[in-house]
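Can you read through this structure? Questions will come right after.
Every protein chain of the complex appears in place save one, which is left out.
Chain nomenclature is as follows: A and B, assigned in order of appearance, with residue numbering initiated at 1 for each chain independently.
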Amino acid sequence: MLSVRFIGSLAPVFEPGFFSSSPVRVALIVGGVVAIVSGVVGTFTVIRGQAFAGHSLADIGTAGGSAAFLIGVSPFYGFVAMNLIAAGAMEMIGIRRPRGRDLATGIVLGAALGLAALFLYLDTTHSSTTGATINVLFGSIFELPSSLVPVIAVFSVVATGMVLVSYRPLLLSSLSPDLATTRGVPVRLVGIGYLIALAVAVSLSAVTIGAILSTALLIGPAAAALRLTKRAPFAMAIAAGIGVAATWLGILLAYDSYDWTPGHGWPVSFFVVSLVFVFYLVIHSSVGRTSARRHPASAEAA
Amino acid sequence: MELQAVPPPILMVEGINVSLSGRQILHGVGFRIDAGEFTGLIGSNGAGKTTLLRVILGLETPTSGRVLLGGRPRSPRNPLIGYVPQKITLDPDMPLRARDLVGLGIDGHRFGFPRRSLTQKKLVNEMLDAVGATSFADARVGVLSGGEQQRVLIAHALISRPRLLLLDEPLANLDISSEQEIVDLVARIATEQQIAVLISAHDMNPLLPVMDRVIYVAAGRVASGTTEEVVTTEVLSHLYGHHVDVVHVNDRILVVAGRDTAAHHHADWRAC
Partner (left out) sequence: MFSGFMINAWEAATIVAIVAGVVGFFTVLRGSAFAAHALPNGAFAGAAGASLIGVNVIVGLGVFALLGALTIGGLGRRARQDVATALAIVMMLGLGALFLSMTTEYAPEIYSLLFGEVLGVSSNELLPTAGIGLVCVATVFILYRPLLLSSVLPDAAEARGVRGQQMDLAFLVVIALATTMAVPVVGSLLIFSLLIGPPAAARSFTNNPIKAMGLSVGFALGTVWAAIALSFASNLPIGFFVGAISACSYGVGRAWTGWRRTKPVPNAPRVLGSGVGV
């Protein structure tokens, strides 16, 4: 039968032991869930034009993740704590002069990365594992303790839930805060809820593909999805779909790559990021430029 | 009467057409400015004033037509023109004093480090004095008020001894008393140094006392001449393509659109 032939021909793609390997199963589940959260939250990040803030948040989180590693706790909790603090600080500083804010953000970024350097160094010297740097910065999706899975699940549900529940007010206040206010939307509250969801989403993808690469999963699928549709619910679904596809394919390729270069595989995060990039480029070039301008206010200053 | 060689106009614009992103911004624009004339470039926002100025400066290429400065085509450096942009796009915290900005007017296009000779320093001080900026010459450019910034920008443009001063909406960000001061300042300098002035504005009233000629821009077309010639119901209605009324109230002139064409404003609610 054709279907048997088809499945048979797929066999070389899935190297032996793929589906029976426990770390792979955990990786697939966690990776998939995290990709969904990133896609949903990331859609709004792109709509709000806050890609740089998301990126800075992730980098700042490295300090938290590496500190957590040092005290023997899963980096995830460190990411979440640090990201929540940073998101809160960003909210309080607010939107003033864009350039001044960028400079201040950059300085804080530098300080946080310096702290990360410190903690990671202490990690490697004190805990005699050399994996801290790679774990925190580039993800540890194949080494997740199964005790973390339910935690990730809960946080994912909460973050996604927050966005879905406040989807309409969030969309309105993202497109026009003033209009939202006049319609009675609690813009500040909605904004804070979104920042919490963002902090969690960035932390989740920091665990799977690493803190400094997590931006890819946040904005890549979302930006691609928004090129395909202007309707937010579809965009969120498509972004989640692209993210899951890139993650699962990345996991598969990373697993297979153990046989390409004998001894060790290629990093999962590399595959996921590359796939997100490729997906984006393909969609970008085949759909063509729509007339939506992402940052009307950030075009050349008058 | 003796036959004398007529000096070429400082600025001659002929048959300028400009298209941007598929839209025709300027249609067959032509006018001239002679030495020492104070000309207002009047039109509402979006009429094409900025595009026209950019074409004159060489920042925009027209699809057809030409611009002659002092009888010759434009050169890359435009030494005849002193350009006063609308504002300084700079972080208020940036370390650049008013006198540094004016100094850049002398040699900002030359490579190397500024080594100010005593003569140059004197010149900078003179310019600052001429525009009334001496008291804030050492203050950061970014913290100056709109009016103070305009003065510094004017000094910056003047220091290279241009024959034509081009000001891009200098009054746009100013309060009423500052508006009047800037207009008086520019008019005085123009007369003293025999410099032609082309000053763009969306409201012609502050300029009425000092304008020799007006170039009125509407819908990408221009009408040029004296205020009495150009700012009339007939001429402007023809220019706009629909009826407008020119109303004189005391010393002010108002241009009021007719009933049948209300301006539309499109709200852009599309997702980014």
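As a working rule, a residue touches a chain if its C-beta (ideal position, glycine included) is under 8 Å from a C-beta of that chain, and two chains touch if they have at least 3 such contacts.
All values derive from a computational prediction rather than experimental measurement.
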item: Candidate in contact with the missing chain, chosen from A:G131, A:P145 or A:P233; value: A:G131
item: Touch with the omitted chain, as defined above, among B:I33, B:A137 or B:L171; value: B:A137
item: Listed residues A:I71, A:A89 or A:I107, member touching the removed chain; value: A:I107
item: Contact with the hidden chain (one of B:P62, B:P85, B:P170 or B:G220); value: B:P85
item: Absent chain, residues of chain A that touch it; value: 46, 51, 55, 59, 99, 102-103, 106-118, 120-121, 124, 130-134, 137-138, 210, 212-213, 215-216, 219-220, 223, 261, 264, 266-267, 269-270, 273-274, 276-277, 280-281, 284, 294-295, 298-300
item: Residue numbers in chain B that touch the chain omitted from display; value: 54, 57-59, 76-78, 81, 83, 85, 88-91, 93-97, 100-101, 104, 107-114, 131-132, 135-141, 143-145, 147-148, 153, 156-157, 174-175, 177-178, 181, 184-185, 188
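Criterion: only the chains that are shown with their structure count from here on.
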item: Chain A and chain B: spacing of chain centres that average the CA atoms, whole Å; value: 49
